[in-house]
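Shown here: the complex without one of its protein chains, the others still in place.
Residue numbering begins at 1 within each chain, and the chains themselves are lettered A, B and C in the order written.
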Amino acid sequence: MEKYLYIALFAPLVSSLFSALFTATPKKQFVGIVASLLIFAAFVSSSILLTHIIGGGEVVHVELMTWMATGDLYIPFGFVVDQVSVTMMMVVTLVSTIVHVYSIGYMDHDKGFNRFFAWLSAFVFSMMVLVMSDNFAGLFIGWEGVGLCSWGLIGFWFHKEIATWAANEAFIMNRIADLGMLIGLFLVYWNTGTLQYEGAFAAMPSLDPATLTWIGIFLFIGAMGKSAQFPLHTWLADAMEGPTPVSALIHAATMVTAGVYLVVRSNELYDLIPHVGLFIASLGAFVAMFAASMALVNRDMKRIIAYSTLSQLGYMFVAAGLGAYWVALFHLMAHAFFKALLFLGAGNVMHAMHDELDPFKMGGLKKTMKWTFIMMTLASVALAGIYPLAGFFSKDLILEVAFVEHHYIIYSVLLITAGLTAFYSFRLIALIFHGEERYKLFGIHPHEAYKFMLVAMSPLLLLAIIAGSFKISYFEMVTNVLPELEYHIHHPVTFWIMVIGTQLFVIAAIAFAYKKYANSSVKVPDGTSKMENSIAYKILKNQYYIPYAYEEYLVKPYREISDVFWKQVDLKIVDATVDGIAGIIYSTGEKTRDMQSGNLSTMLKWMVAGTVGLLSLAVVFGLAVRYFDEILAVLSGLGV
Amino acid sequence: MMEIGLNHYLILSTILFAIGLVGIMRRKNLLLLFFATEILLNSVNIAFAAISHYYNDLTGQMFAFFVIAIAASEVAVGLGLLIVWFKRHGNVDLDTMSSMRG
Amino acid sequence: MFDHILSILIFFPALAGVFGFMIQKESMRAYGISVAFIEFILSLWLWFAFDSNVSGMQFMEQMALIPSFGISYILGVDGISLFIIILASFFTMIGIASLTETPNEKNMIITLLFLQMTMVGVFAALDAIVFYVFWELSLVPMLYIIGAWGGPLRVYASVKFFLYTFMGSLVMLVGMLFMAYFFYQATGVWSFALLDWYRLILPESFQLWLFAAFFLGFAIKVPMFPFHTWLPYAHGQAPTIGSVILAAILLKMGTYAFIRFSLPLFPDASVFFMYPIAIIAIIMIIYTAMVAYAQKDVKQVVAYSSISHMGVIVLGTFALNVEGISGSIFLMIAHGVVSGALFLLVGVIYDRRHTKMMDQFGGLAHVMPRYATIFGVMLMASVGMPLTINFVGEFLSLLGFYEQSHILTLLAGVAIVVGAIYMLAAYKKMFFGDVTIEENKNLPDVNKRELVALIPLTIITIWLGVYPKPVLEPINNSVEAVVQLMHNKATTEEAKTRIPDLTQGIEITRTAMKEAH
Partner (left out) sequence: MFEAVAFYLFAFLTISMFYITVTTSQALYALTALAAGMIFISAFFFILGADFLGAVQIIVYTGAVMAIYAFGMMFFDSTRSVREKQGNKYIISGLAILSAVLVVLIFAAPMISTNMTAFYPSIEGAGNTQEVGMVLFTKYLIPFEVAAVMLLVAMIAGIVLAGKKMDLSLTLMNQAEIDEIKKEQDKKVLS
């Protein structure tokens, strides 16, 4: 089994290095194919490992070599495949394989074709390290690695100012969170003496709750950055500047769920500190609604999907925070499938529309892009949580969890959000695929994507439909390592009322969206309509003015303070002090140079002055010596 | 007041020495500077002689004697140099002698 | 022959430098490269022959110079100094190999060889006076390099560099003399030998004063805030090779000396001054990182980033435990490699465009993809990306200091954020966007000579990031000895608890730490 572990882990690395060899050369089709094949190999290995684990096999645990060892610190490159990590491996390798294949078509005309695959595979490798590591340090390697690849891929079109800006923003914001994570690691190390999951979690129950709380908080800060939770969420929407496959892979399916993975992985820790868990759940519920509200009015196709991702991450954190780790993981998996599908569909639309992102400028695309239309609609249905698609099983479960745990506020927030989700998802679908063909005004001739891209997407479609049926077997597998909590609403009537009520609510939201946006009267908004001028609309449109506030109250002051530090403090105070001291010495020399002017009479005068000085010294010393005892007596009298 | 003691002589010597120093410091003409040095030497001579007298010791007088000898040779050599300088530069102004500029 | 390997390592380049005067101008480069190469091979041999299980000094050499004052010529290396010596010979080699067309190339190479002698001498010396002599001598070649081959402000920069560091080291010399005097008073024998001094336990009040005297000399060299202002000028004016060696090796003298002198000689004072120094280090980290962000000259960005990283090194050193000190030594090497590489990279673009202003670039990734890639790797190493060399050092340093103070480490950890900010901003300005300036459109990518220098550095950056063990292990052994020595010598109660006792295992210190909270 270890062989498959190594293949799963290193095939992406090989793929990345292979593609990197050709970065400086023009586009080569085989680079994409080889990369896809290698990632596929990783996928196959992961599947074998999955069957192994499902079959009740041993947890695969290898230690490759020592990484750092000094003092009492010992960090190996250790990898573990257990029920949790194998889930993630499956998600990661499956989605990446599909995205790799898809990208061969999507990046067809791009100059940086080879470079794209190098970065993409490197990302897969980092993600694999992240999920497979058996210790926090290895997790951190992957954590930073995906951050780096995310930077490289968001800023992939580096000639675009906005893309590079978004890349830097994502990287720096993640770094802020990583600092929290790092501190969390330090706390773990100094309190438990190890960074291995096994040892650390075993030692945790004996620690005092305050320390555990701090560990929990700092680790969660790390998770907040990667999973773009409030207030570190702004980078995710901006990250949509990257190529769409990247958005599908990194900013929907895998990297952003790393935070959830971390919380799930540390379930033993968070079980000990339920108050932190409650905080996580509350924040998750807040973000779910907060992000959904911003998605309502947005006019950028990819950003809408990004906000929906953010919202779904909120759901996952609710589940994880409330202790339903397996539910969180299950939703993570289901979400990865339908959200990646949604993004890839959006990529097809973008290609067809020549990178136009405003859904109001599209409309009626279902005729030309039939398959994309079907896929995106089904993905949206899954996202909305309609029976029997994947979203229903995972999302409904989270609602149940909140209900069963008696967190009714969280429950109602999530319920409303579910309605909002359905609304904005189908608003998007309606705007893109139904109604008038508004794109004709802009002279665009849409076309369906390559066949093989659609074929590549089909597994996702399948999974988005059927993933819910894995629920029972998945539960059995993953509860080997995660707390075994089944959530049942005891009264069957309550249960059915809830399920059916939710379904009806969601369907109503979909119907409303269709009614409003699928008719032929939808026009490209020109900023004059009443709704567009309402305050609520403006707030939502400007994302609650949070990016503006960050720019205005954090970035600008930082820039200005930096400038002040350099120009005022460093040059005018610190350096000027040094130069001032040097200047004093220099000018003293300059002034006293007169003594040496060669003018004899001046020199004579100085000679006399010097004689006077020396003579007075002689007198003073003579007196001091003579009256030494008296002086001593006086001084001691003064208390010296 | 009426009894003249060693202190009187020493005070006189001090005053003369001071006058000599003033001369040294304010004179620009090298010749007049030489005059001032003569005053210094003489003021010291007075002190020597007075101490010699009041302590009944001839050493002071001996020193004064040698001081005079040295003064004489100094004048001889100094004036010689002065004349050479004057021949070359046309003046004996101290300010023009700035070849020792540091 | 290899009984005197250290003497050979020190004096071979100098001797070769003297003979260099007789070499024809045209063949000077080949001569310089071969000398530096032999030196590098010798230093590698040193590593090969080094027994990493021994924590003490190896390859010791001893010869009395002035017996009446106990001044002897004593050399030796341990895990702490070994790698810096190798790094010094390595950088001299690739420095000469990648030397671009310079006027008076011959003199430059001879100067570099002399500089190498002083660098190796500093790190191998085990006698305070010999150490001091090499320490001061190292200023002279650097003064020449900046003053003779530097930019328009070179005289100001070189004089500032020289006087500033010289002043600090004079105070250090006074401290050394006092130390020897105390030794004489305690034992009745004069000795400047470091290993003798290690045995001396000073009362705390003496320690404080002596620590302060040594500190000034070292702090200016590091350079620690607020003594850092000579560095941007020196870097700004120095030619590429000067900056590379200055950043890679010369700055390390200060932090190395902290570990070699300050910690084992004055353990109580080290504990006493730990917080003030940590605060200075944090100011260095954050403040200089912000200043770096404000720079318009890419070389200044790298220069200020050096100061920022040196802050982490100082912090790790004053963690006073094995993790922190090992981390800081490793970070010295890491920072040497990375900042050296960054300065070389800046030199590459400077050779092509004769400007270092970032607004003159933009979009370079289009025209110089290989250059952008290598720069990117080094950039990521500089911001402490895991699996690069810097991360190991930074992680260990911060980890070590976390045991001493949580809040301060949190503040110091801001390094990884602010470091990313200025580096990414600089990278964006230089490489991203469209090529807007006409001269940049046809810039040649890195050539073979530059690759000779950059490729090995890139390999080291990643190799030691993935597998730091061969370097970390010898460091660890020697550091353990130093920490144990400090613990044994500590007289105050606080120092005894702050500095871990390795013979009793980690558990006891940990409980003691918990009680302290």
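We take it that a residue touches a chain if its C-beta (ideal position, glycine included) is under 8 Å from a C-beta of that chain, and two chains touch if they have at least 3 such contacts.
Computed from a predicted model, the values in this text were never measured in an experiment.
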Which visible chains touch the chain that is not shown?
A, B
I need the residue numbers on chain A that touch the omitted chain, in ascending order.
601, 605, 608-609, 611-612, 615-616, 618-619, 622
So which bits of chain B touch the chain we can't see?
1-4, 6-23, 25-29, 31-32, 34-36, 38-39, 42, 45-47, 49-53, 55-59, 61-62, 64-66, 68-77, 79-84, 86-88, 90, 92-93
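Throughout what follows, only the chains that are shown with their structure count from here on.
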Identify the chain whose mean C-alpha position lies nearest to the mean of all protein C-alpha atoms shown.
C
Approximate Å spacing (C-alpha centroids) for the pair chain A, chain B:
93
For the pair chain A and chain C, the C-alpha centroid-to-centroid distance in angstrom is 35
Whole-Å gap between the CA centroids of chain B and chain C
65
Can you list the residues of chain C that touch 2 or more other chains?
none
Within the complex, chain A is touched by chain C residues 160, 163-164, 225-230, 287, 290-291, 293-295, 321-323, 326-327, 363, 365-366, 369-370, 373, 380, 383, 385-387, 391-392, 395-396, 398-400, 402-403, 406, 409-410, 413-414, 416-417, 420-421, 424-425, 428, 431-434, 466-469, 472-473, 475-476, 479-480, 506, 510, 513
Can you check the complex and tell me which residues of chain B touch chain A?
21, 24-25, 27-28, 94-95, 97-102
Could you pull out which chain A residues touch chain B in their complex?
593, 595-601, 603-605, 608
